[in-house]
Structure formats: C-alpha cells, structure tokens
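For this view, one protein chain was removed and the others were kept in their places.
First chain written, first letter: the chains are A, B and C, and each begins at residue 1.
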Amino acid sequence: MHIGLIGLGKMGFNMRERLRNAGIEVTGLDRNPDVTDVAGMDELIAAVPAPRLIWVMVPSGDITESVITELGSKLDAGDLVIDGGNSRFTEDQKHAAALADEGIRFVDCGVSGGVWGLKNGYGLMAGGEAGDIERALPVFDALRPEGDRADSFVHVGAVGAGHYAKMVHNGIEYGLMQAYAEGYELLAAKDIITDLPGTFRAWQKGTVVRSWLLDLMVKALDEDPGLASIDDYVEDSGEGRWTVEEAIANAVPAPAITAALFARFSSREDNSPAMKMVSALRNQFGGHATRPAK
Amino acid sequence: MHIGLIGLGKMGFNMRERLRNAGIEVTGLDRNPDVTDVAGMDELIAAVPAPRLIWVMVPSGDITESVITELGSKLDAGDLVIDGGNSRFTEDQKHAAALADEGIRFVDCGVSGGVWGLKNGYGLMAGGEAGDIERALPVFDALRPEGDRADSFVHVGAVGAGHYAKMVHNGIEYGLMQAYAEGYELLAAKDIITDLPGTFRAWQKGTVVRSWLLDLMVKALDEDPGLASIDDYVEDSGEGRWTVEEAIANAVPAPAITAALFARFSSREDNSPAMKMVSALRNQFGGHATRPAK
Amino acid sequence: MHIGLIGLGKMGFNMRERLRNAGIEVTGLDRNPDVTDVAGMDELIAAVPAPRLIWVMVPSGDITESVITELGSKLDAGDLVIDGGNSRFTEDQKHAAALADEGIRFVDCGVSGGVWGLKNGYGLMAGGEAGDIERALPVFDALRPEGDRADSFVHVGAVGAGHYAKMVHNGIEYGLMQAYAEGYELLAAKDIITDLPGTFRAWQKGTVVRSWLLDLMVKALDEDPGLASIDDYVEDSGEGRWTVEEAIANAVPAPAITAALFARFSSREDNSPAMKMVSALRNQFGGHATRPAK
Partner (left out) sequence: MHIGLIGLGKMGFNMRERLRNAGIEVTGLDRNPDVTDVAGMDELIAAVPAPRLIWVMVPSGDITESVITELGSKLDAGDLVIDGGNSRFTEDQKHAAALADEGIRFVDCGVSGGVWGLKNGYGLMAGGEAGDIERALPVFDALRPEGDRADSFVHVGAVGAGHYAKMVHNGIEYGLMQAYAEGYELLAAKDIITDLPGTFRAWQKGTVVRSWLLDLMVKALDEDPGLASIDDYVEDSGEGRWTVEEAIANAVPAPAITAALFARFSSREDNSPAMKMVSALRNQFGGHATRPAK
C-alpha cells in the first residue's frame, strides 16, 4: 500500500514513521523542506498510485480548509481523503460534500495519542461510509496499537462522527487533567504531606484513579518535583471550546469540563477585569481596601 | 433608652451615630481611645442602666469569643447581649448557653448595609426568643431604614437563625457580585461597546438587573472608568466559605455562589500549582511548550 | 410623531400602550387579529408617514429575519428600522447591511423590563449611528422611565452593540437569579429558619442584596410562600447561551453565569445520562448499589 500524508508536524511526522514501520509506503508533504518527501502537492499526487488515499494531518481551520480545497481540485474521482486533524465536526459535512462533487470520497478520523503515538500507537475514531472505512483499514491498523482492533479503533458513525467523538474525547481530557491538577494543588497545600511526588507514583497501580495521564504526572514530577520551572499559563485549543459549545447546543450540563476550560482562561489573565470589579464593589459598600494596580 | 455598644470600627462607629440620631443614648467601648466613650468594660457596665442591653459589634471569631466570655462574667442576670457581628451561626448556641448559665439573655443579629448604613439604615435579621427580640425593638427600629418594619427587619427564628440568614445573605452577595463582574468583563472584552460605564448607568432604571450593587458599580466606574487603579486581588471573609460549607452539609447544589468564592481564591494566586500541572501534562502528552516560570 | 410597531406580544403590546400614553402615534401590526391595528405589512407602511420609523418587536431568529427581509423590500430609502427584540448581536450587522443596500437605516435596541415595563418604563441599550439614534430619541424617551435619560438609556456603540449589551444583561440576570435561588434553597433547608418569606422581605431595604429581582422574590413568596404550586423545570432562551458562547469566544471566565445556565439544563432532565454513568461506575469499582431506573 502506498499513501500520501500531508502535514509532517508533531503528529504527522511520527505517523509517517509508524506507518513505514508497518510496511506501508508513505509519501509525505510538508512546508518544511527538512521533513518533506516531495516539493509540492502536484508531486505528491503524482507519486501516490490511484485510486489514492491521502491522509491530511494539518492544523484545523484555514489550513485544513485550503488543503482540502486544493485536493478537491487536483485529485481524481475515486480517490479518498482522510482528515486526521482536529477539525470541527461541523466542517466535515462541508468538506465531504465539496469533494463528493468531484467524486472524491471523504472520511474524518480523530487521532489521539500525542507524541507517544509513534511508540504506543494511536487511538482512532473514524466517521464516514462503511466502504471508505473498509478501504482505509490497513492504515488504521498500522497506526493503532497492536491487539484487538476494537480496543483502539472505532467506526463511530457518518461523516463528522469521528471528529465529534475526538472533540468529546478532548473535552473529557480537559476535565481529567483539571481534576488531577486540583488534587495536586490540594496535596501541595498541606504540610503534613511530605512525599508529594511519591503519592502520585503510588497511585499508578491498584488505585481507582490510575490512568495514563497519572503516569504522565509521575513523569513530570520526576523531571521537576515541584514544577518550579513551569509557569501556570495554559493554552487551550479548539476542542475544549467546541465541547462546551456542543454542551450548550444540546442542553447538556457539563460543569466539570467547563470548569477546566475557564481555569485555563483564568490562568492567562494577569489582571482580571471581573475581579477588579468585585474588589471595587467590596470597597464601595464595605469600605474594604482595594490593592493598588500592579 | 440607654444601651452599651462594644466595637466602634467601620460598622459600630456609624451605628452609634445612627442610634444617637434616633434619640437612643449609647455608651460605646473600643480599644481605640480616639473613638471610645469609656475606658473599659467595667466602666461600660457601670454606665448602662440595668437591665442592660449590650450590643457587640466586633470581629467574629476569637475577639467576639473573648468579649462574650467577659460579658458573661460581669453582666447581671436579666441583661441582654446582642451579637451583631458576623459570627458563624454555630457559635451562637454556645454563646447563648454560656450566658444563660448566668441568667443573661442572648440574641444574634445579622446586620447588612456596610458603610452606607449610617445614612440609609441597616437591614437586620435577628435570632432569639420573642421576648428578647421585643425588648430590643427600639434599637432595631433606630438602626433600620424608615418605613415598614417588615421591609428591613425580621425575627428569623431561634438563636443562630439571624446569623444563618446573614451568612446566606452574604453568600448571595458573592454570587451577585460575581455575575455583575463577569458581565462587566464580557462588555469590556468587546470593542463594539464604546460606552461601558454608560451601559451600567443605563441599567439603573427599568431593567431587570437594577439593584443597589449595580448603583455602586456605576459609582465605582464614575470614580475610575476603567478600574485602572485597582488590582484584581480579592479577599474573602468567613461568610462566603461558611455558605459553601452549609451547602455541602445540607446537600444543596450552590454552583454560582461557589464559583464566586473560587474566583476570589484564584484572584489571589500568582502561580497556581494546579495550572502548572495542567501545563506540565500538556507538555508530556502533546509536546506543547510550557512557559518558563515567572 | 407616528411610528410603526411590528409585534404586539407580551412586550410589544405594552410598549404600544406606553408610547401612546406618551403622545406618540403608533400603528401596530400583529398576526393576532385581536390586537393588530392593520391587516398587513403593506397597510402598516401606508399608514406611517415617511421617512418612517418602524420598531420590530418579534421573536428573534427566523421571524425577525423574515420581517426585516420584508421591510427591506417594501420600505423606502431614508426609513429607519429598529430591532428591539432579542436578536443575537451577530445578526445585526447582516440586517444593517441588507437594509443599507436599499438606503434604509438600522438600529438595534436591547429592551429590558418585562411585563412591568408598561408601568415602570423600559431600560434601553441602543447600537447604531449617532444620527439614527438621535432621530429615535423621542421613542426611546417615551419608553424609558422618567428621570435622567442616562439612567435608563444608552447609546452603547455601533450596530450590534445594543443587542450585545442586552445579551450580557440577560447573562447577568441568569447569574443573579441563580445566586438568589441558591440562597433561597439554603434557607429553606435549615429548620432554625422559621420565617423564610419574612427574611427575603426584610432584605428589601438597607441590605447589600436589595434589588428589583429581590422585590419580585418577595412578591412570588407572597403569592405562594413555599412555591408549592411551581415545578422546578426552567426554560432558557437564547441570551444565556449566547453569553456563555461569547465568554468562550473571548476567553472570559464566566463560571457563575454558566452555572446558572447548566442548572436550568439539569432542571429539565428527568434521567441524566451522565449521572446514570456515574452511578454505573460507582457500582463497577466499589460494588455500590445502583437504583433501578424509574
């Protein structure tokens, strides 16, 4: 099998290697001349035998949009495009419809596993028609961990379902990280706890909270036991926001996931306008002193 | 009528003046020689005619404890002590029981109104036995705003009920301030809003959100339209915490009030351990860059 | 002055009366033959002298969309359309642009005050160009409470700013109601509180939490002291959701307002899938009994 892979960043670069290790021939395309296999899209398309399978692994939003638009104008009927990036599920139907006008097939696939996927394999959630999924199974099997396919791959539903599932996966991930992090702070706040890293380490086997994220906490604390080198500024990417937006759209209460998102927003505020106002109000009614602005 | 008033701080000082304006004779006691009327507790007790009414208006916790203990040892049977401070309601039963051993009566009274109470009058919530409440009515009437007594005074229930009601009042206050403050930040974040102070001003009459706190927001924005002089560090006092603890004790969901309390905690953290951990985790699984510690 | 008013529901009907009481001639249009002044749009446009001022007060979304589209095709250059409904601010720019193609002016105006507006007047927040706002001032002045214009009317900013401010106003309203409601439940949960309605009544004067919403709580408790006749099912309308979506879009933490929205979602769930899963998990790891489904 010989596929095209567009996007060789943190995820795509490792995926190319994992695919090749599994015996799949991969022609990779990236803007970065140090990692790309070909100079451009035309060369990529020329290199991959038809009917082609082109895996897109670029940042969601405008870049994905332009790549898929270009593929739509250059691929042949019967080719299959898989968007493995973190596109919003609402984009998938549009992309599928635009490609369908040219007879090109489309599958969306949520990919989880981060930088560890090369070694561990990736968890995969695909949306699309059964025939298209079937066709890509060798690629999915190469990317996912060994063992039962059902433990690391699912055909979730129609086009969009893969990215919807990945979005929810990431929303859950926000909530999980926040829960562990709140617990970390509660332990750090208590002076009777004299072995904080050891506590997390001891949760790895046997406890109810054992998980891969917990293992990563242990690793992080091994590298920097007090996290002294790290600032508390935390970015968020689209999936957390979209998850809360979907909660709203579907009238689903999602307080823990939303708390995780808002905690990241707060982490990035040097001087919260809201809390300035609360301080001003306390001063107004109670004469409580405000602190002068930093 | 002639009463004793212990504690002449931000609240007590104004209350003495309001009581005197209403024709009630007040002997005030405070550690601060500039404001006290008498040199000490014995002189206070000597000055107030028996059966005495002594209003305690000192910081909750240890100071209230020691004042009430001293009163228990020095007052006479039939005297009445009113704790108008922000004691936790769980303390009231203990204080009432200790004083009852000496035949001294006890009433707890939540007092709201802040530094504006002198001019506007105070909202009052009292807990205790009907006879004791009745006896103190002239004091309550002098402190509260003019108009119907029921609009600014309530005998909430038995000893402790006054402070319980005041605690919940303050918990609500936390939630109200947080809601306004979040709205303020949302308006401040949007560049199409070109008259932010004017928006709050225009909410004062006619809208559903009109309130005294809103009037104070307008006043704060008059004094400093962008709140540029104020830091976002916000203290909390006991009542907000106790309200959430009571929510837990009674299995009452209180997410908005709790959000307000946690927002204050966050406002005081320079470098949140929890968010450092979230940042560390994102780095571990996804290779996302952390920021170096400040 | 003679204006047109489209939509004579709970809000529009009262507004027509308030405008007429102020000496403004109003031709009203509604689908309901019992309340409409004219049979249809053409008759309305014929009745109102040019350059016309047409106030639209219909449900947001599709109905507003179709009314404004029809106005665009039927009004003359120089006419002014004011959308006083609860449209999402993002719609306003589109409506303004579409009308501008015909030379028709557009102003968006958030209106607060509910069913009490007829008597009390409405709080108004307008977005648009200064000349258009100026032209509508007599209408704004008739609708708002008497007294200083700045206390009940604001020109917030460009087109969309009025509805943005109204959206935030309603988001705040969600948070305020939730805070009061949590306090109500905390008081109701405590048996030492023997006069629950009286407690709210006594907060009306003098306390920090006094507000119009509090006055309405007192009124609701007058009518039904234990709220025994009312179910806990609570609807939400667009503004609360949009406020949270704007919080997300602007990276503004809004935990209290969001808590209020999620509490409404929860109130409408008979059997939460999420909590079924929590129950299932507790059973899986700890052998804790689940309850059989209702």
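Throughout what follows, a contact is a pair of C-beta atoms (placed from the backbone, for glycine too) under 8 Å apart; a residue touches a chain by one contact, two chains touch by 3 or more.
Everything numeric in this text was worked out from a predicted model, so none of it was measured.
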### Task
Please pick, from A:Trp55, A:Tyr164 or A:Phe285, the residue that touches the omitted chain in the full complex.
A:Tyr164
### Task
Consider the whole complex, including the chain that is not shown, and state which of C:Ala100, C:Ala220 or C:Ala249 touches that chain.
C:Ala220
### Task
Would you indicate which residue among B:Tyr122, B:Tyr164, B:Phe200 or B:Phe262 is in contact with the undisplayed chain?
B:Phe262
### Query
Which of these touches the unseen chain: B:Leu143, B:Val208, B:Leu221 or B:Ala280?
B:Val208
#### Entry: Missing-partner contacts on chain B, residue numbers
208, 236, 241, 244-245, 247-248, 251-255, 258-259, 261-263, 265-266, 268-269, 272, 274, 285
### Query
Of the residues in chain C, which ones touch the absent chain?
10, 114-116, 177-178, 180-182, 184-185, 188-189, 213, 216-217, 219-220, 224, 227-235, 255, 263-264, 266-267, 269, 271-288, 290-294
### Summary
Note that chain A touches the absent chain at residues 89, 112-114, 117, 120-125, 127, 144-145, 147, 150-158, 160-161, 164-165, 168-176, 178-180, 182-183, 185-187, 189-190, 192-195, 198-199, 201-214, 243, 246-247, 250, 252-260, 262-263
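In the analysis below, only the chains that are shown with their structure count from here on.
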### Query
Hey, which chain is the most central one here, using CA centres?
C
### Approximate Å spacing (C-alpha centroids) for the pair chain A, chain C
37
### Task
Determine the centre-to-centre distance between chain A and chain B, using the mean Cα coordinates as centres, and give it in whole Å.
47
### Between chain B and chain C, centroid-to-centroid distance (C-alpha), Å
32
### Message
Please output the residue numbers of chain A that touch at least 2 other chains, ranges allowed.
### Response
255, 263, 266, 269, 272, 274, 285
